[in-house]
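What you see is part of a larger complex, with each chain still in position.
Per-chain residue numbering starts at 1, and chain names A and B are given in the order in which the chains are listed.
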Amino acid sequence: MPIETLPLIDHHCHGISPAQLDWKQFQALFSESYRPPPPGTNEFQKPLGLAIRSFCAPLLDLEPHVSGEAYVEKRLALGAAEVNRRLMRTSHLDCLIVDTGHRSSAIHSFEETGALAGRPAHEVVRIEAIIEEVAATGVSAENFARAFADRLAERSAGAVGLKSIVAYRCTFAIPQSAPAPAEIVKAVGAWMKASQAAGKFRIGDPTVIRHGLWVGAEICRAKKLPLQLHVGFGDPDIYMHACDPTHFTDFIAAMEKWQVPITLLHNWPFLKEAQWLSEVFENVYYDAGVILNYGAAESENILREALQIGKFQKFLFSTDAFGLSELYYLGAFLFRRAFQRILDSWIRDGFCSAKDADEIAALVARTNARRIYQGV
Amino acid sequence: MPIETLPLIDHHCHGISPAQLDWKQFQALFSESYRPPPPGTNEFQKPLGLAIRSFCAPLLDLEPHVSGEAYVEKRLALGAAEVNRRLMRTSHLDCLIVDTGHRSSAIHSFEETGALAGRPAHEVVRIEAIIEEVAATGVSAENFARAFADRLAERSAGAVGLKSIVAYRCTFAIPQSAPAPAEIVKAVGAWMKASQAAGKFRIGDPTVIRHGLWVGAEICRAKKLPLQLHVGFGDPDIYMHACDPTHFTDFIAAMEKWQVPITLLHNWPFLKEAQWLSEVFENVYYDAGVILNYGAAESENILREALQIGKFQKFLFSTDAFGLSELYYLGAFLFRRAFQRILDSWIRDGFCSAKDADEIAALVARTNARRIYQGV
């Protein structure tokens, strides 16, 4: 069965926005920037914008390549609920594994998001979100560690994995051992004091995050959950050079000893480094995530780079979609399209048989995810 | 109108050499090395050498693929003036934006260079050249800041932008705030003393360069000029790993607040990083510059990498040509050829319409440059 018709496990995505999105709001949801594009320009003027106009438009009963303005107008006319239903049903996902730790009040819950796709959804708990949630309760620095451990255990109870965004909160170029209790109390205290003054709990302190990571790692070890690590492309306020996942080699190696699967997310522009880690560490899995959407017109070449040496039994599918149902649909569509072309070229060039290609597709579509995410 | 026939704004180039160039001199002008190639070899034995022999030869009334020796001989026979005129006129440039701060005594002025192309030329002032020029006047360290500010303002009066080569003088991995007055005096004093002893004013001190950058940035802010930053491929005496532009994130973010456009030049091997910066920062523009010439035979694949996620309204054309009119001609020829092929493949694959492709081409050929360079 070719990958074009295989249901895919989306092992990393977010919830869908139920909102009626206007011209400005719609664009903001497919931009990684805090700011609008320069005056006189718009977000449709990039590869992802072309892809929405080309491939999503027909699902809204529009001609391919309609203008961005016409697309947004029709989306409003049909209504977000109808658009979300059409795009999600056409994505042919097997199930959704949803990170619920990002702007969760603005989007559908993971169960609702799954319902729109007509498929089961599972939760991944973001460690940093729990750190912030616990800190905001007003717990003392001394009691933080216990309260955090309890809350993370509780939230993880029904989850299929944990996730950390250490890369964009303080980069991977940090110490990687578990901090000592006294260090934790001191770092938590300083951060909470600053946060209370600022009226906002946004964790960026590397000691507190490292503590969160190691507490999360122990849960993963005990419950046989994978730990997702965001890599590369993502928030604007990062130092990209220090988001190279090979800066995190010591932590990854420690998790290998614990037999905790690490799933490296997105990885662009570090796709080669992620593959190398999947080759040398038994526990490392990776995907190409959000970059196939952003690099739409070149997604086949990007996926080729992601598969240079990559182990077929370590590569996962994800959309990293957030908010727009377009991003789920395109993520699945562009991945299937690119992967099918690549496998076809490998068959043509004698590198594999049609049966091999089917087996590779099955691994990536579902088997690999099922090996590490329990019950999906 | 396809990009093959669109006049291009070359937003970053240098002057043309008027000299009759012999075998050794001609090769030196298409090498990034301080030294000749190993004995028994020559510079034609690389992709750029092939491209000169293949695509420039016919403009000198030679067969494609003539030997390098025959090419240089014919070039001398026709005379540099005639060769420069033929190649520049065939480049179909709209206008030239010329960095005048590099070995300017050895080449035509920017006005003369434009005249050879039969098109207008505009000046970009290199901050480091002004630092060196002012230091060489013998000004005291205490008076340097004032003299530099005056001279930079004066030289910028007719310019369409400023440029810094901080990347190859002291890398991007430096502090990025404006230095304090006392620091500046101290750093200028130490550098001038060392320079007077050496008899050569070549600025490499990060404090002095940072000062220059911030003074330049204030001019850009006040006069709405873009600031060009050299990235990656360039001088031999650099530490390439520290020329990753994401090391300069803090400065770039500060310029976003000031609404100063930053144009990242060349960017190879950091083309992906440059695109990411163009996605997340409103003020970041980028090009692929000189690398399309050096990677001639693979220029289509290089340009594909440069366009993976790149915003069409942020991408610029440049040749970074210096000295040889061949480099202007090939820069324009290879860019047009590669871009046309890429756009054609996107149309074929359904990612855009022919009208979209024309609009993208128009943005890159001229519209984007006109948005940030006033009066071009």
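Operating definition for what follows: a contact is a pair of C-beta atoms (placed from the backbone, for glycine too) under 8 Å apart; a residue touches a chain by one contact, two chains touch by 3 or more.
Computed from a predicted structure; not experimentally measured.
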item	value
Size of the entire homomeric complex in copies, 2 being in place	3
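Here is the rule we use: only the chains that are shown with their structure count from here on.
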item	value
Separation of mean Cα positions, subunit B and subunit A [Å, integer]	37
Interface residues, subunit A side, partner subunit B - complex	31-38, 40-41, 45-48, 50-51, 53-55, 64-65, 233, 236, 238-241, 268-269, 291, 294-298, 301-302
Residue numbers on subunit B that touch subunit A, as the complex places them	244, 246-247, 249, 256, 272-273, 276, 279-283, 304-305, 307-314, 346, 349-353, 355-356, 360, 363, 371
